[in-house]
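Here the complex is missing a single protein chain, while all its other protein chains stay put.
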Amino acid sequence: MTNTDNEKIESPSDAEEEHEHPSDRKYIQIAIILGVITALEVATYFFEDMPGEILIPLLMVMMVIKFFYVAAWFMHLRFDSQVFTKFFVGGLVLATVVYVIALTMFEFWNKG
Amino acid sequence: MTENEHSVGTGLSNNKLLMWVFLGSECLLFGGLISTYLIYRSRFADGPAPGDIFDIPFTSVSSFVLLMSSLTMVLALSALQRGDYRNNRLWLLTTALLGALFIGGQVYEFTTFLREGLGYTTSPFSSAFFTLTGFHGVHVSIGIVMLMSLYVSSMRGNLRRESAETVEIVGLYWHFVDVVWIFIFTVIYLVPSPTS
Partner (left out) sequence: MTQTLEPEVGEMSKDQKHQPLGVYTRPKGGNGWRDWVTTVDHKKIGILYGAAALFFFLIGGIEALLIRLQLATPDGTVLGADMYNQMFTMHGVTMVFLVIMPLAAAFANYLLPLQIGARDVAFPRLNALSFWIFLAGGLFLNTAWIFGDAPDGGWFGYAPNTGIVFSPGNGMDFYAIGLQITGIASLISAMNLIVTVLNMRAPGMTLFKMPVFTWMILVVQFLLAFAVPVITVALFLLMFDRNFGSHFFNPEMGADPLLWQHLFWIFGHPEVYILILPSFGIISEVIPTFSRKPIFGYPFMVFSGIAIGFMGWGVWAHHMFVSGIGPISVAAFSLSTMFIAVPTGVKILNWMATMWGGKILFNTPMLFAAGVVSMFTIGGLSGVTHSVAPADTQQTDTYYIVAHFHYVIFGGALLGIFAGFYFWWPKVFGYLLGEKLGKLNFWLMIIGFNLTFGPMHILGLQGMSRRIHSYSPGFGFEFWNLVETVGSFIIGIGVLLFLINIYTSAKKAKGQPPVGPDPWDARSLEWITPNPTPVHNFDEVPVVEELDEFWHRKYGKDENGKVIRVASAEEVCQDGSATDVHLPSPSYWPLVLALGFPFIGYGLIYNLWFCVPGGIMILMSIYAWAFEPPDDPEEGHGEEQHENTLDGETEEVSVD
């Protein structure tokens, strides 16, 4: 269902044929960023006094950034066809919405 | 080119499209397991609670290992695309080894938990925890088997530059498994868990 507007998708042009992948150096840069964020994430563990209202959103933001970097660069979604992104994001969004509703019905957010 | 003017397909590789549809569908699978865990994480009966038993520093290291295996995976692909078979093999093997290291860490974690009194049948929490991380571990293991198959196939001279897409597709699977762990690591381990 992510593909209703597929008609827009053009056949591959010659340019797309050899879509350039980033250099190894770029990949390593991304990995360093990922490593640093992971270090920051782990660091929160040692700040035991941090209130949950700050900690949890902070962790979520860092998680999303990591997720985004791996999907966009390592999985090439940045350079590849939008169709792939639509399938993946379609599944991701559907899963998130459905399960968040289900968790809400279990009163997960207020009871944990 | 004239053919293409009529062409209405996506022009994308069938195999890659199949893998992405599969990964989209896997989101629902892991979503279900993660939700189950979240519902049950405070239901630890008389057994150990997640907050008491998780070893964050240890898991951080193994998470880092898995994260870096994504880097080596993408380097393997990039080497193959350049036609650099030697480095391709090197990175494929490194990726598989890092994956194996992660699995080793998981085995160690599981046995430690077991010793501390958290068995598979101890509580809804323990069942959900082992099932979720176990499913993820099985996914990693399947990935290792695929990587080793690629490695052997490269040793026998069958993995050429033209078949870089096969490596790319295995890579997609591998990165997905990594991305799932990024989620699990934050939501299951780092977000403070209930203690007894």
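Order of writing sets the labels: A and B. Residues in every chain begin at 1.
Everything below uses one rule, namely that contacts are C-beta pairs under 8 Å (C-beta built on N, C-alpha and C of every residue); 3 or more make two chains touch, one makes a residue touch a chain.
Keep in mind the model is a prediction, meaning the values are calculated, not measured.
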| item | value |
| --- | --- |
| Displayed chains contacted by the hidden chain, counting the whole assembly | A, B |
| Of B:39, B:53, B:140 or B:184, the one touching the omitted chain in the full complex | B:39 |
| Residues in chain A touching the chain absent from view | 1-4, 6-7, 83, 91, 94-95, 97-98, 101-102, 105-106 |
| Residue ranges of chain B at the interface with the undisplayed chain | 3, 6-15, 17-19, 21-22, 24-26, 28-29, 32-33, 36, 39-40, 43, 45, 120-121, 123-124, 126-128, 130-131, 142, 146, 149-150, 166, 169-170, 173 |
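Heads up, the rule we're going with is that only the chains that are shown with their structure count from here on.
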| item | value |
| --- | --- |
| Distance from chain B to chain A - Cα centre to Cα centre, in angstrom | 15 |
| Of chain A, residues touching chain B in the complex | 6-7, 9-12, 16, 21, 23-24, 27-28, 30-31, 34-35, 38, 41-42, 44-45, 52, 55-56, 59-60, 62-63, 66-67, 70-71, 73-76, 81, 83-84, 87-88, 90-92, 94-96, 98-99, 102-103, 106, 108, 111-112 |
| Residues of chain B defined as touching chain A within the complex | 4, 7-12, 16-17, 20-21, 23-28, 30-32, 34-35, 38-39, 41-42, 56-57, 60, 63-64, 67-68, 70-71, 73-75, 78, 81, 168, 171-172, 175-176, 178-179, 182-183, 185-187, 190-192, 194 |
